[in-house]
Every structure is written in structure tokens, then in C-alpha cells.
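Every protein chain but one is kept in place in this view of the complex.
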Amino acid sequence: MADVFDAYEPAAAWDEMFEAPGAPRREYEAVFATLEHLDPAELRFRADQVASSFTDRGVTFALGDEERPFPLDLVPRVIAAAEWDVIGRGVRQRVKALEAFLADVYGRGAVFADRVVPRSVVLTGGGFHRAAHGIVPQNGVRVHVAGIDLVRDVDGRFRVLEDNGRVPSGVSYVMENRLIMTRTFPGLFADQRVRPVDDYPGRLIAALRAAAPAGVTDPVVVVLTPGVANSAYFEHALLARLMGVELVEGRDLICSGNGVRMRTTSGEQPVHVVYRRIDDEFLDPLHFRPDSVIGCPGILNAARAGRVAIANAVGCGAADDKLIYTYVPDLIRYYLAEEPLLDNVETYRLDDPDRLAHVLDSLAELVLKPVDGAGGKGIVIGPQADERTLRRLRAQVAAAPRGWIAQRPVALSTSPTFVADRFAPRHIDLRPFAVNDGDDVWVLPGGLTRVALPEGALVVNSSQGGGSKDTWVLASDPSAADGVVEPANGTFALAPAAVREGVADRQAGPPAEAPSQQQQQQQ
Amino acid sequence: MPRRPEGPWRLAIVHETVVEYSGAARASYNELRMTPLNTSGQTTLTSQVELRPAAAMWQYTDYWGTRVTSFDLQEPHSALTIRAASTVETSPAPRPRSARADWPRIAERIAVGDLGEFTVPSERTRVDADLECAARERTAGCGPHEAADEISAWVHETLAYVPGATGVHTNAQESWDQRSGVCQDFSHLAIALLRAVGVPARYVSGYLFPDPDAQPGVTAEGQSHAWLEYWAGGWTGLDATNRSTPGPRHVVVGRGRDYGDVLPHKGIYHGAPDSTLTVSVRFTRLA
Partner (left out) sequence: MLSRIAETLFWLGRYVERADDTARVLDAFMHRLLDDPGTDEEAACRALFDILGVALPKEESGNCDAQTVMSLLGFDAANPSSVAGAWQAAHANARGVREVISAETFECLNVTRRALLAQRRAAGRVGPHAYLRYIKERAALFYGLADSTMRRDEGWLFLTLGQSLERADMTARLLSVRVLASRYAPDWLTLMRAAGADEVYHRTEGWASDPQSTAGFLVLEDSFPRSIVHALARAEQCLGELAGTPQFPRGAGRGRVRLVAPSARRVIGRTRTMLEYLDADSLGAQLPAVLKELQEACLAASRQIAEEYFQYGPPVIWLHGKDDWARVD
């Protein structure tokens, strides 16, 4: 039988699975052992099963008018326990620094006075909202949910590519991917201790409840969605369902006298925490875009009055701006007095004329990102751009240098991905999700691994031909497996004999009659 | 005319806004910026807002330091009356101009970023590159205060004061192009030109008592007013509309990058598509 990995040629990047051709890394040994014995037809069958599971379950995102599944690759991305430990701590550290920064930006502004970040960088950023000034969250949390995008460089080091502190999405795929992988490819999980991901909704609802206004002991939490037409609607519905809360649209809410209520079949009912999946600009037509029909006028002042909590808070964009990104290592040192555990990708600000001139001269070797672009929009990857694109870029950057940052291209790590009946290396990234409940920042083990499906592509967005992989964090030892594989110690760990004693006998049903007798009767 | 030495003015201001809808307005959300500030130059003694129909009001101080009154009305209503009354004591003379005004000092403060918002164009203070260039030529060789005076004179001689010639969304370039406008346009244009020549400038919204010679006890109809402040070692007031320095007749309500940051009344509602607005401001000099 031809080995499906025989033709695998690693690209010029860190390969997640192979240390050397044919030699899998330790954390991948079990996955490799399962996969190498499967033939292409079998793999194709599994891949089709996975795809139809997604469409059957309606796990899709809307691209234009079309409902598309987010393709899930058969090969999981595996992260060893020790490596995850660093990532988890690094993400937590980063989120804490971003929180402190936001509190400062919307509060006394010590970070400006101490000349760590120029005030103008924040003031000119699109994510900073003056209308959010003076809104003090009850438990101090603004970034209840964060998604920190990581990539792994050619030396195998994880680096932060981008912070997402506004409305990070994608966590539903993490949960769905795991569900579908365990259903269609249970064999892969044999002999593995993979940390579960289904804690997420529980953690999220706890964090949201913790954000409730002072004095509210049993807060009503809702998820606010723009509606069915939104590309992430599936995720909104999933989170609402798993948290057991209402999924509301703007028109279901009414805000009066700084109190927010929802229109229900038993009249108007109070709402205390709004986990909104609507951008700031659309949230409150009184303060932001007046043409928004999906928001709730008055909600911002309700939050200011401490009557409702908005999660994530309005104005978090002040911290996940691409220009602020370049300052995050400094922010970590400034607020936490720690060294960053995860480095940034090497990045240049263009505020210095010499640096700008240098960057303009070497655009073909750099990645240029617009400061306020989201979802991979406007990014130019120099080494892959044609002359015309570069010329246009040069003009744009020269005209508005503060609107751009330049990065050294990172050769994103590759992972074997099932493409056209064989495994081929494709570039991947990782978005871990962090939930902040005010006491602690919890990081979901793993996160969303996105794959750039076209060969050589480096942009991994779902809207640009991306897929995903189930992301496994291996448990370091049995006790850390969080009870997936083995029951947690304590109440459930009963000896077999005790189980037998605790269960009543069961009736098996009357014995079947002998067939010969029946035949006789029918004759 | 010889001027008497003056004491502080005490002014009572009643700012009444009536919105009449063509039918029923079903829900409306509003923010008022009508409460005079407490600053080194003025003291707000009393301030209150009355509404008809009545509604619960709530106050907060916004990013710019302006006192904001917010309220909403859920019951259908065909008219809304807002009566903002305040008593303010203003100091007789403007603060002296800072003598330590020089370009390096301004440049240094700008570089630090503290005045960042007041150095770059905002929505309503946009002018084209030609006009910016003309402003720089016109003020070449001036010190900051001289530049401000020059720009004030220039704006004053260029724009004709024509009520109704412009609207709330008119920007500085547009009023320049049509050579006319009201106090808000005079201020936006002057701010735009000041920023263009490197002087940080901010918009001031407030009231102006119309009669400079009014004695205590005199009542007069007036209006809301707008002027500006520029930074040259310290903030200095400048009324481009009247080509004067704001004095005891000027009552400050709020400051911002332009009109958009200090709207006296911001509101949205749904229901009747048309509305008419009547605004009156009545001043009484109490002392």
C-alpha cells in the first residue's frame, strides 16, 4: 500500500508534524501512526463525511449570498503540553496588559503621561471612542473575550500576529470541529489525551454573569446578534443555546431610563448583561451611526449609569489597533512588570522619516498592513505582489505613513493537509480564545487553527479561501486531562463493585417463543 | 467711549427649544449640552432643565468635560419642549495672553501628543491644501498670537454673516467657498486655518449676551454662540465672528474639536418624519 505521506515535501517553513521527512515529532506520533495506514480512498471518504456533517448541521458562514461550510481538515493540529503552557501564559499575560491599557486609556491616562505610548496614537485610532470615556465596568473587565492570533516562525517559535479584543469570532468552529472529528474519526483519538474544549460556554457565561451591574444577584444575560443574515450568526446562536440565554436582536430590546429590557411574551423583562456581537459603530444609534437599525439606542448611557454591562465593552478597539500592537510588549513591561512571554512579529512603525524611507525602499520584502483593516483586508505581502501593486502601495504609504505598519514576512508554519487525495503542506496560524471573568483570564485549550488552503498562500481568513483544523492540546499527565478520558477523582470514581451495588436489576423482556411452535400454529 | 472698570457679570439664561412633530414621535432619545461650565473664568451658580412631556433625566460629564443631560421618551408625543435655565457669574476681563508663546514651545507640546486632537482637521474643520498653504503664507513671520489675530481678521473680512446660508453639516471649506456663514462657520474656518499654520485650536459652544452696555436688570433676547480657543503657551479665547476677545458676555458650555462634539441638543426618534424647531434664548443681567 502506498503511504499517503510518501510524497509529502515540506515547504521552507517549520513543519508542525515532521521534524525531518518521514520522522514525525513526538506529539504527532499517534496521529501519524493512524493516518499512515489509511489509503487515499478511505481518507476521501472521511473527508466527505466531515464535509457533510458540517452542511447537515448547518455550520456555515455566509459569504455573499452563499452559505458555505468552513472546511475542516482531517489532520488535527497537535500542541504538546509544555508548549501550550507557554502559549496559555503568554496569551493571559497579553490580555491582562490590554485590559490595563484600556482602563488607563478610558481613565486617567497614566500611560500617556509616562510617555509609554503617545496619546496621539490612541486619539487617531479608529477603535478609540470618546463616547466610552468614563464608562467604568463593575468588575473592571472590558475585554471579556479576546482572540490572540499567533503564528509560528521558521524556528518554531510562536509569535503574536494580531490582537482581537473587539468581537473576536471563530470559537464555534473550535467546538464544532472537535464534535465532528470525534464522530467521524474516533480512531484518531485512540491513545491520546486531548484536553476538552466544551468548557467554553460555561466559562463564558460565568464571566458574563460576573460582569453584571452591582447589586444584581441573578443577572439576565443575552447575546445580541445583528440577525440571521450575519456571517457569524451560527456562532451567535450556538453560544446562546449552549449558555442557555436568549439570542436577541436590537429590535427585541428597549432602553428607557437607562434600563435595558427585552420584549417577551410575558411583557418587558430586564436585561443586565449584553454579550453583543455587533460592532461598536452599530450598537447605539444615539452615539454612533444613526442609520443603524440593528442597535439599541440608549444602551451606552445605560452602561455609563452602571445599569447594564456591555461585553466586550465599547471602545476596545483602542487596544487592538495594529499600531498599538507594536507597543504591546512595552505595555506588558509597563503594567505587569514582566517580560513578554510571546514576542511580536518583527514590526516597524512608519512615524520616523528614516524608517519610512527604508521601508518604502524595501516594500518588496515586507508585509504592509493598514492600521485599521480587519479580516486580512488591504494587506500587501511584498514578496508575492506584482510591480503595479507595489507602486500603488508605495504611493499610499508615502501619503499616509501613520496608516500603515510594516512587518518582516513570517514563513507561517505548515501542517500536512488533505488536498486532492494526498497530504500536502499548507500554512496555518492559531487563534487561542481567552475569557476574562475579572478574577482570572482563562484560555481555551487550543483554539482555532486556520489553514490557507491554496498552495503557498499566507492569508488564512475564512473569507479568503481558508479552512480549519481541530486543535489538540495534549494533557501533560492523566490528572490534567480534565476528566475527558478518565473520570475526575472524587464522586464518580467508584469501584466496579460499588457500581453494581448501586444499580437495580433490569428486566430483559419475556423470552422469545420457540419458532417451531409458531410454524406449527400457522400450518 | 470711555469704559468703566467692570465687576463680574451675573447672568440668567433661559434656553428654550421646542420641537413640533408632524405626527406622533413614538420613542425619542436625547442628549443636551446646555449646562454652563465651571471654569477659571466663570462660575455656574444654578442650572436646571425642564421637559414637557416630563421625563426622568440623568447627567454625566463627557470626554470633553461638558455636562450632559440625557433622557428618553417612550410614550407617543407630538411636541417636545426643553427649557434649560442657568445662572452664571462671568469674570470681567479675559485672562491675559500667555507671554511665553513661541513656536518651539507649541511644537514641543504637539509632539508630546497632548494637544493631538486640536492640531489635525476634524469633520467640520477641513479645508483644502491650497487654502492651508495660503494661510501659511499669510502668517509667515508672525508669532502665534499675531498669527491668530491675522487669521481672525482674515476670516472676518472674508465671510459675510448670513443666517441660513449654511447648515449644521457645512464644513470650513464650504463656508470659505461661498464666502458666508454664521458664527459656527466663522469659528470652524478660523480653527481650520489656525491648525493649518500649526496653532492648536478648539471649538467653544456657549451663549453671548447681545448688549455690551446692559445694566443689571436688563433682559434681552439673544442666541447660542460659538467661538474658539487656541493654544499658545495657554488657551486664549478668540471670537472670530465679532473679531473680539471673549469677555464677560461670553458663557462657555462646552469645548471640542468642532460643533459635532458639543451639539446643544442631539436626539433621535422614530415616528413622524417631519419636525419643526423653535429655539429662543433669553438673557437677564442680574448683577
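Lettered A and B in written order, each chain numbered from 1.
The criterion applied here is as follows: contacts are C-beta pairs under 8 Å (C-beta built on N, C-alpha and C of every residue); 3 or more make two chains touch, one makes a residue touch a chain.
Note that the structure is predicted; figures quoted are calculated from it, not measured.
> From the list B:Q223, B:S244 or B:T284, which touches the chain that is not on show?
B:Q223
> From the list A:D6, A:E19, A:D39 or A:D56, which touches the chain that is not on show?
A:D56
> Thinking of the whole complex, not just what is shown, which of B:Q59, B:S78 or B:S275 touches the missing chain?
Looking across B:Q59, B:S78 or B:S275, the contact with the absent chain belongs to B:S275.
> Which of A:R263, A:K377, A:R392 or A:R408 touches the chain that is not shown?
Touching the chain that is not displayed is residue A:R263.
> Tell me where the left-out chain touches chain B, residue by residue.
Those residues of chain B that touch the unshown chain are 17, 19, 27, 163, 167-169, 182-184, 205, 223-226, 259, 263-271, 273-277, 279.
> Of the residues in chain A, which ones touch the absent chain?
55-58, 223, 228, 233-234, 236-238, 240-241, 246-252, 261-270, 285, 290-294, 297
Following the convention adopted for this analysis, only the chains that are shown with their structure count from here on.
> Using Cα averages as centroids, what's the distance between chain A and chain B in whole Å?
46
> Would you mind writing out the residues of chain A in touch with chain B in their complex?
Spelled out, the residues of chain A in touch with chain B are 112, 115, 118-121, 123-124, 130-131, 133-134, 254-258, 285-286, 290, 297-298, 301, 304-305.
> In the complex formed with chain A, which residues of chain B make contact?
27, 29, 31, 56, 58, 60-64, 70, 72, 74, 112-114, 116-117, 120, 261, 266-268
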